[in-house]
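A single protein chain has been omitted; all remaining protein chains appear in their positions.
Letters A, B and C name the chains as they come in the text, with residue numbers starting at 1 for each one.
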Amino acid sequence: MATRANSIPHPTLVKIDPFTVADQQKGIHNRWHPDIPPVATVKPGQTFKIECIDWTGAQIGNNDCSDDIKNVDLTAIHNLSGPIAVEGAEPGDCLVVDILDVTPFEQMPWGYTGIFELENGGGLFAREFNSRACKAIWDFNGVYATSRHIPGVRFAGVSHPGLIGTAPSAELLATWNKREGGLIAEHKDAVPPVAFPPEPKGAYVGQDLPDDMREKIYKEGARTVPGREHGGNCDIKNLSRGSRCYFPVFVKGANLSVGDLHFSQGDGEMSFCGAIEMAGIITFSTSIIKGGVEKFGLKQPIFLPSPIDPLYSAKLIFEGISVDYHGDGKQYNMDATVAYKQAALNTITYLMKLGYTREQSYLLLSAAPIESHVGAIVDSPNACVTMALPLGIFEHDILPKEDGLQKRDFGQCAIRSDGVL
Amino acid sequence: MATRANSIPHPTLVKIDPFTVADQQKGIHNRWHPDIPPVATVKPGQTFKIECIDWTGAQIGNNDCSDDIKNVDLTAIHNLSGPIAVEGAEPGDCLVVDILDVTPFEQMPWGYTGIFELENGGGLFAREFNSRACKAIWDFNGVYATSRHIPGVRFAGVSHPGLIGTAPSAELLATWNKREGGLIAEHKDAVPPVAFPPEPKGAYVGQDLPDDMREKIYKEGARTVPGREHGGNCDIKNLSRGSRCYFPVFVKGANLSVGDLHFSQGDGEMSFCGAIEMAGIITFSTSIIKGGVEKFGLKQPIFLPSPIDPLYSAKLIFEGISVDYHGDGKQYNMDATVAYKQAALNTITYLMKLGYTREQSYLLLSAAPIESHVGAIVDSPNACVTMALPLGIFEHDILPKEDGLQKRDFGQCAIRSDGVL
Amino acid sequence: MATRANSIPHPTLVKIDPFTVADQQKGIHNRWHPDIPPVATVKPGQTFKIECIDWTGAQIGNNDCSDDIKNVDLTAIHNLSGPIAVEGAEPGDCLVVDILDVTPFEQMPWGYTGIFELENGGGLFAREFNSRACKAIWDFNGVYATSRHIPGVRFAGVSHPGLIGTAPSAELLATWNKREGGLIAEHKDAVPPVAFPPEPKGAYVGQDLPDDMREKIYKEGARTVPGREHGGNCDIKNLSRGSRCYFPVFVKGANLSVGDLHFSQGDGEMSFCGAIEMAGIITFSTSIIKGGVEKFGLKQPIFLPSPIDPLYSAKLIFEGISVDYHGDGKQYNMDATVAYKQAALNTITYLMKLGYTREQSYLLLSAAPIESHVGAIVDSPNACVTMALPLGIFEHDILPKEDGLQKRDFGQCAIRSDGVL
Partner (left out) sequence: MATRANSIPHPTLVKIDPFTVADQQKGIHNRWHPDIPPVATVKPGQTFKIECIDWTGAQIGNNDCSDDIKNVDLTAIHNLSGPIAVEGAEPGDCLVVDILDVTPFEQMPWGYTGIFELENGGGLFAREFNSRACKAIWDFNGVYATSRHIPGVRFAGVSHPGLIGTAPSAELLATWNKREGGLIAEHKDAVPPVAFPPEPKGAYVGQDLPDDMREKIYKEGARTVPGREHGGNCDIKNLSRGSRCYFPVFVKGANLSVGDLHFSQGDGEMSFCGAIEMAGIITFSTSIIKGGVEKFGLKQPIFLPSPIDPLYSAKLIFEGISVDYHGDGKQYNMDATVAYKQAALNTITYLMKLGYTREQSYLLLSAAPIESHVGAIVDSPNACVTMALPLGIFEHDILPKEDGLQKRDFGQCAIRSDGVL
């Protein structure tokens, strides 16, 4: 007979409260540093769960106003759970991580996508759009998300951790800080900034630590914004539940940390806070391949995607090249970023013909399972990038028709209380 | 009863000989210019075929030496068939083109992928690899390609035209030449060049034309290397047989031209002559949506992909960020091109652990149905790009294993007669 | 800020304890009858959850012995949660049910697949194999299942309710009982029985009911084994989380009941208790299409499959025809059931060459995401049916090789304590 005795749940190694600000909780940190001690240790082969607060640490609410986005404190992100040490892992090994599941908390069946202010966070089109804070709240209905702020769409989540990585060694950390510092120096007054140096303000490690260790971590710890050699904030939508990832190990125990869970995201995560950000629970198991860094030539993680990533085979695909034809017409030299932006702007234009506002379109492309491929990157001077809208996520038929596109009224996303857009 | 009388083949509107150099053939041109007259006119709804010579115009042979690649004349490419006028198409309309099939000639069941010399054509890694001419010959066995120069792989072709587009208006042509001229001026001595200005040498229109018209076309005609607002050399692998494409129309009749057929290609077409280049036959039908440019906000073509694009669901995915960690370690600012290159170099490293040479790996990633996604393009300063190897194209299991990777001897691709690599 | 106040969980309308036998719990019933009152009422559009005990009502344990399977009481199955009434639904309407999620209980991360005794439950090959009780326990690791009783495989669950349906009208119930009674009469002594008549023994409705109503339900209530016009035990694996189903409505309120949750199942559910049976939670929302039965010609439910059904594109496919070439060689007349059986026996033979026992093979094909297509059903006298093994679920390469198949030792599944097989 089925009994409680023969039914052993998988252990939860980090528990958090999604409704309490991050820096009042244990098992959370928001900088990368080799000296952050592990909060738990697992054996290879063991299945375990980690709870994660949303990346802002509960700063954003389920409401119809974007003032919380406007005022978000970005020194205090991204809040990661961990680190988790794996028995036997040593520098040079490969840590195999099975991402077995990624789910929201039952008590918090919603997430959000935000457009940040030009001066506070930015995003891909922060300058082009002179961005003001906007957001969309998404309701989670099982495997699907819908939004009262972006009606007419429903899609299955390609749920994944936006941020997952092993701890850097002291040497690797120094490399990061040096190279990013150089870039910052070259672009001193950029708005938004091109990169973020170590910053004690907002730094947090939710553990009892000696003061000097804490000070060192806060002073040297790498910021969590970019992805790097250890993984980090790669925001790859297909590193989703069901995938298997191979990480290089840089410190004893590997010290895996994870956070910034996404219910869904489009390729590119365009608006920066572009995924459907959520608090939730991630389930892992791990194994170790000794000497895997050398065996597989790992300079960055590699992974096997999930067999349950959402499949929408019918798509409408937009192209873009490295000419800023939506702006000043400037010709760029094989610049895939510019090409991505044109493809995105072409898609936004199309969505606006269907009745979505520019802000809704920007949010939707950020959050839905949009696919962006590098088409060609050798046909000088124009890189070509594509962006694919899955038709199956729309309630209505959005295909090009003889009579043009039917424009509907989809309202607007959540905006600032002062109405500024 | 089935009879010849009740079985009407689709007409072939441009016929070429794949074994004769391009500039001795009719119905071919290799520059973009509004004044090139159509060679045929079709009615909307009609199915028709166009024969295309390979992009070099028969310069490359089915042999085991890359000297033909080394010495290729690049002023005489890409050889396009057409233009084909569509009755009723006018500027501002949308020309709907169904790419119904793309096949090699029965009498020429092979194609090639080339690495060009740094000084003659280049390619994505021309400088990093100090590229010398290499090639792989691919045999076409029905829907599959295999190569004696890259053993151990077989894949179904995602067959497509590398180059397809409507004719530019005089105004659009002027815009292209101006903006690309500006870029060239900024990078005068770049090797390989960053862009290509109009060049009468090698220019060709295989029609009887008045001398002054020919001279004008040759002098002003845009080069065919990059993709642009009209389509052109976008090299999008999924614009494949079975897809439907919506082109903006810039001149009366639309004047569609096509060439540079590819049996297969990976996202990015990395080595420049990176697809499996072939001569062959493309089947089309067309329709017109009046005023479609405005109706759909077309700044560049959009398309619906094919239901028969090859599906290999199991993949091994490599990541890359905008740090040149394979080179001098330089930090770039949100540069997706650099990120693509790191993902590619990570993949090449892995393939070399399996026993492929660097040249074979470079050619394979260019030619096989590799998928490259823009992962994230907002996590300053690192863009993240992924590259996916489909497992099903390999004869052997290439997954990461406890014991590392089994290194096999796959020989080498075709190289120069002087043995220089 | 994210708060408990702005985070409203979806309500759970039926709560059960997976470790308590079914007939001691509320909100459960195990017969179909129009008079069973709804236990809750929902409004169209509302998302809600229903907890379900496993189909046997906790009779099977997580252990390594199949005696519980041998002794299972089949009069007391399948235990359904509900009925749930939907406001406004009337006979002739179509009840649209979104199956939004199907998950196991966190405290019970396992399920089972069983082979039943020939004399107690049977199964497709009960007679051919003279079946004795066997089982495999499956561990749920996020979206994946693995089994200590069938090593070497891991697969993503195509999780679904084996049994879901609207309540029958009195008239429909009478039709069922009459037609099945006729069949039983024709095959009086069949082992296993060909069908199951109403049976008060084991009948259960977990509600306070007047005695005469309870007696009537127990006496007339249709057994839950077969699928019928209202849905019921159709055991369609692709009616999975993420699918949308359109049910005919036969009584006021529609009165939807659900149970027999499956973590995974192969097409056919071969061994009868062939899915991975589990207790768990199903999430729904509903809507009503007035007069939908007539509008869509519904004689049985129709549905839209889920975009997250597991995708394993590489497969090895076995064929079968309606000749019993694994048995006495008898020629059947266009019998797809016989053809399915041959395809299954061909697959079992192959799995045994790989080292799985016959029992493991039978259980694996029942539980894993095996696809079985009707190939052809008109080529007299042989129907042809196929069965596809997804390659990606196996840890090892199982493809046919020059040297034959490598036979490994996978042990055995759980068998009876007396060792009888």
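Operating definition for what follows: a residue touches a chain if its C-beta (ideal position, glycine included) is under 8 Å from a C-beta of that chain, and two chains touch if they have at least 3 such contacts.
Note that the structure is a prediction, hence the values are computed from the model and not measured.
The residue touching the chain not shown here, chosen from C:142, C:227, C:355 or C:392, is C:227. Across the entire complex, the residue among B:42, B:134 or B:156 in touch with the chain not shown is B:156. For chain A, the list of residues touching the undisplayed chain reads 311-314, 392, 397. On the side of chain C, the interface with the absent chain consists of residues 94, 96, 122-124, 175, 179-180, 182-183, 187, 192-196, 225-229, 233-238, 246, 267-272, 274, 289, 291-292, 295-305, 307, 313-321, 323, 325-326, 329-337, 339-340, 342, 346, 349-350, 352-353, 371-386, 388, 399-402, 404-405, using the contact rule stated above. For chain B, the residues touching the absent chain in the complete assembly are 1-4, 6-10, 18-19, 21, 47, 54, 58-63, 68, 98-101, 106-110, 141-144, 155-156, 241-242, 279, 283, 285, 306-312, 392.
Definition applied: only the chains that are shown with their structure count from here on.
Nearest to the overall CA centre, using the mean of each chain's CA atoms, is chain A. Chains joined by the most contact pairs: A-B.
Overlaying the C-alpha trace of chain A on that of chain B calls for a turn of 180°, given as a multiple of 5. Shared residue numbers account for over half of those found at the interface formed by chain A and chain C, and the copies are therefore classed as meeting with the same residues. Here the CA centre of chain A is 33 Å from the CA centre of chain B. One simple way to say how far apart two chains are is to compare their mean CA positions; for chain A and chain C this gives 38 Å. Among all residues of chain A, those that touch two or more other chains are 307.
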